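Pasting in a structure now, in structure tokens, and then I'll have a few things to ask.
Removed: one protein chain of the complex. Kept in place: all other protein chains.
Chain lettering (A, B and C) follows the sequence in which the chains are written, and residue indices restart at 1 in each chain.
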Amino acid sequence: MTNTSKKIRAAILGASGYTGAELIRLLVRHPNVDIVLMTADRKAGQPIDTVYPHLTGLGLPDLIAIKDVEWPGLELDVVFCALPHATSQEIIKGILHATGHDFIDEMIIERPSDYANAIQGSVKVIDLSADFRLRDTDVYTKWYLEYHQAPELQKEAVYGLTEHYREEIKAARLVACPGCYPTAALLALIPPLTGKIIKKDGIIIDAKSGASGAGRSLKEPNLFAEVSEGMHPYGIAGHRHSPEIEQELSRAAGQDLMVTFTPHLVPMNRGELETIYVTLQDGQTAADLRENLMTAYQDEAFVNVVAEDVVPATRHVRGSNQCLIGVFEDRVPGRAIIVVVIDNLIKGSSGQAIQNMNIMFGLTENLALEQAPLFP
Amino acid sequence: MTNTSKKIRAAILGASGYTGAELIRLLVRHPNVDIVLMTADRKAGQPIDTVYPHLTGLGLPDLIAIKDVEWPGLELDVVFCALPHATSQEIIKGILHATGHDFIDEMIIERPSDYANAIQGSVKVIDLSADFRLRDTDVYTKWYLEYHQAPELQKEAVYGLTEHYREEIKAARLVACPGCYPTAALLALIPPLTGKIIKKDGIIIDAKSGASGAGRSLKEPNLFAEVSEGMHPYGIAGHRHSPEIEQELSRAAGQDLMVTFTPHLVPMNRGELETIYVTLQDGQTAADLRENLMTAYQDEAFVNVVAEDVVPATRHVRGSNQCLIGVFEDRVPGRAIIVVVIDNLIKGSSGQAIQNMNIMFGLTENLALEQAPLFP
Amino acid sequence: MTNTSKKIRAAILGASGYTGAELIRLLVRHPNVDIVLMTADRKAGQPIDTVYPHLTGLGLPDLIAIKDVEWPGLELDVVFCALPHATSQEIIKGILHATGHDFIDEMIIERPSDYANAIQGSVKVIDLSADFRLRDTDVYTKWYLEYHQAPELQKEAVYGLTEHYREEIKAARLVACPGCYPTAALLALIPPLTGKIIKKDGIIIDAKSGASGAGRSLKEPNLFAEVSEGMHPYGIAGHRHSPEIEQELSRAAGQDLMVTFTPHLVPMNRGELETIYVTLQDGQTAADLRENLMTAYQDEAFVNVVAEDVVPATRHVRGSNQCLIGVFEDRVPGRAIIVVVIDNLIKGSSGQAIQNMNIMFGLTENLALEQAPLFP
Partner (left out) sequence: MTNTSKKIRAAILGASGYTGAELIRLLVRHPNVDIVLMTADRKAGQPIDTVYPHLTGLGLPDLIAIKDVEWPGLELDVVFCALPHATSQEIIKGILHATGHDFIDEMIIERPSDYANAIQGSVKVIDLSADFRLRDTDVYTKWYLEYHQAPELQKEAVYGLTEHYREEIKAARLVACPGCYPTAALLALIPPLTGKIIKKDGIIIDAKSGASGAGRSLKEPNLFAEVSEGMHPYGIAGHRHSPEIEQELSRAAGQDLMVTFTPHLVPMNRGELETIYVTLQDGQTAADLRENLMTAYQDEAFVNVVAEDVVPATRHVRGSNQCLIGVFEDRVPGRAIIVVVIDNLIKGSSGQAIQNMNIMFGLTENLALEQAPLFP
């Protein structure tokens, strides 16, 4: 496909969450994409602008319940799946078990696995849930307390950390986009672990996120009056992004490791900052660590190591697909501190998903993602 | 000029304020513009990314003091002037008094009026300060407590309220962009005053703005701890946007009028909301008012009257050039309420300036302004 | 009762809402009050510190469902009713229909009206809901879309706007505390209407409130990501506080009047600001208006007219029972602007309720309410 050929026909499953809304916001500016389907079970039947008034006048289809989708005729090229974890598995299984047979017009889709008969064989799926991130189904079961419904696809899925899986993503049919916290942590830690700059033990990731990371679900702790003018950690020593981080860091280190990971909720909408404490390998310095990261990302448009006198702040990346990394020598000998920031809804979620789509379809990688950050 | 010809060479005077930063953020995405000069006296010598880290990696020139600009050779097509009021007058006077003579290389510019000899005769100026908004220099002197330094240009200047001065802007050499509060108020009130839907007397504009409207100046009331978790009015019955609003509304009404205008500071970065209380002319209804506004803006990309059951919120336009207008019938007979929202830094300032530039250069009006609002 | 006698035994019905929590926070510092009962149906069985960790270590009873309360033996002196509107009526009816008979021990309370037999005859009720504010039951039905269940008590109830109903409150058995918006509006407008300083027509109340005013209920518009970094009006020309304001202002003016009232949601926790636009009677000035208000409140501890050069801000009263009023002359002849601020949870709700309790029990009026505002 070239930029001038017919547009990519995209579906967004779970369009009423913040992640879905962000996919829409970015994709409507993509020169090669048409959004032809948006599902949202609880908001089915509504136009998107009643659910998200900021998405008005964009010529988008109304929201529809997944069970009511008439898949034949949609001729989807790509499906973004922004559903809650556990719900994605069956649906994606159905979508990808395509037979390649002709579409059966007017067929009534009753079960997810019937999607297979209705969708063209070449559809690609980009999943933003946690369902296909963990390669080991036992680990999945342990952390998500459910058996995986599509273990064969979990094997096939490519982990969508763009800068480190670009080649695999190119060829993938199913990409599992990383969680927001893992995205930041892995971008900062994979190169120095691979390069033996830092020790695999004793890594501490102190993470801070804005409230949009909790989604649009109605829970007391998400109310304005509960979040504003205060902060607190949550999921201490038990957050589900831990095994995901460890899976990828162990792979980078070449041996199993565990990390200490503590997320915090901060009274801001967007933005994620991780302060990462690492121990340097003997003979290595913070300067070596910086050099290692600069080399790793020297050709990357969206990952940048900042100058020595700059401290990354979430507002430097708000509204953009940028990831900024700062490296600092600690006063304690042999230790260094890495500070990494992303916009959790963009590089940490929808933006990275679109970056992956661009790769999967042979497009320029930054299409729809060129916007400079919004400040103030 | 067509989209494929050589790019518009733009200067931003006063690039270190929030308005300047927003001009940069938007213009770097403009396909027809090259930013070739950015001035900032207090930050002279610095690259823009030390002043605004979110504007990193954009290939922009370093900041320079106005007095150090070597105008010859810049071959400017357009100058955006985002300087504090009163400072713009002399500078713009200098820029526009171009002789059309050849540039004198290596000339040393010592006084603003010397700009004239160094800048090509066809340069256009888009001023974002208050200096050229008021046509009556006595009114200017009364409200700004200074004599105007370029009264002849004040006469020439076109008021840059795009939707209502489009034809004049097309031909203008100097456009004076409206203040943020007037932009919202005038978009809501000019059509019904012109159309005799509402009475000219008793108009009350209760305005609310985010803190970025106060700029980046170091004043105690702008500190985070002073603004957050609270709100208050300011400039009650004395804000300098009052005469600007009255100038344009009087013109629309065909006779002099006064408005009650009260701005408030709200603990948010961006966004401006005006709740406007009006008295309907005898026989007119809120439905007529809505109809009047819908008709006025039916062909406009950036001004939209929302559906009857929608209440405009600043977050519906954050980060975009949109203006949303809602019309509501009051319980008190004969009265109506208009709610209008804009992003003060975009439609209220830099975005409208770029919209005007697009018009002045014969470009598609929404270039660099197509981005959907950012939410959450 | 004197300050040295036995303590007032207080119950808080609906202790799990923000209003209930604020009653607790303030009452635990009251030297004459013991909280002996706290109900919360959805949180029944929990200690208050799991619902509100900031209320830890205060020696309070666990939350209990209303239906499980064993009224005999509680020997309540006062009941604060912080329940949602409509639910208060039956309960308060039951409480107040006390027979004066001895308590029937071990009696099982099955219906609200049975409370009567279990509570001592002298119990006083301070209702913070809207149920007893409107004297006209038809008006209640029109605005709340329900028939009133205790119309005879609605007649008896005293409107708890302390500074204007102090004498009636002293003798009252049932006090209906005003809504937060009416509290601010009425304190500003009753004196000048009574004193014929301002005209009864054309009063416009543009109100702004923090998010705690919406309570702790789980609604999408109350989420942090929906509220922060934005603002909007709501309930335009239809908010239920309108008839309450009009009831009391009509009484002050001596004839029926209507007001234009528009509340807005502002991204802060606490605080309420009303910008009120009024027309002066012929011959009256803004200075007269100021004088009128200063005279009206000269002996009041909690209502203060600020100096001419001070602009009231919500942060000047945050965390306190204070109400500040500023008076400003408009540029438009014959018009004035009143700015009034309160903490919606204190003077606008729980604080005023306690102020009323102090009056009802012959205590010093500022007990538990002396705390200076919290800033920053």
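By our rule, contacts are C-beta pairs under 8 Å (C-beta built on N, C-alpha and C of every residue); 3 or more make two chains touch, one makes a residue touch a chain.
Quick caveat: nothing in here was measured; it's all calculated off a predicted structure.
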item	value
Touch criterion as defined above, residue of A:Ser242, A:Gln322 or A:Asn358 at the omitted chain	A:Ser242
Which residue of C:Asn269, C:Asn292 or C:Ser350 touches the chain not shown here	C:Asn269
Contacting the left-out chain in the complete assembly, out of A:Pro47, A:Pro61 or A:Pro267	A:Pro267
Chain B residues touching the omitted chain (full complex)	18, 210-212, 216, 218-220, 222-229, 267-269
Missing-partner contacts on chain C, residue numbers	18, 21, 25, 28-29, 50, 52-58, 211-212, 228-229, 269-270, 304, 306, 310, 313, 315-320, 345, 370-376
Residue numbers in chain A that touch the chain omitted from display	202, 204, 206, 208, 210, 225-226, 228-234, 236-238, 242, 258-260, 262, 264, 266-271, 273, 275, 277, 311-315, 318, 328-332, 335, 337, 339, 341, 376
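What we mean here is this: only the chains that are shown with their structure count from here on.
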item	value
Chain pair with the most C-beta contacts	B-C
Shared-contact residues (touching 2 or more other chains) in chain B	228-229, 269-270, 313, 315, 318, 376
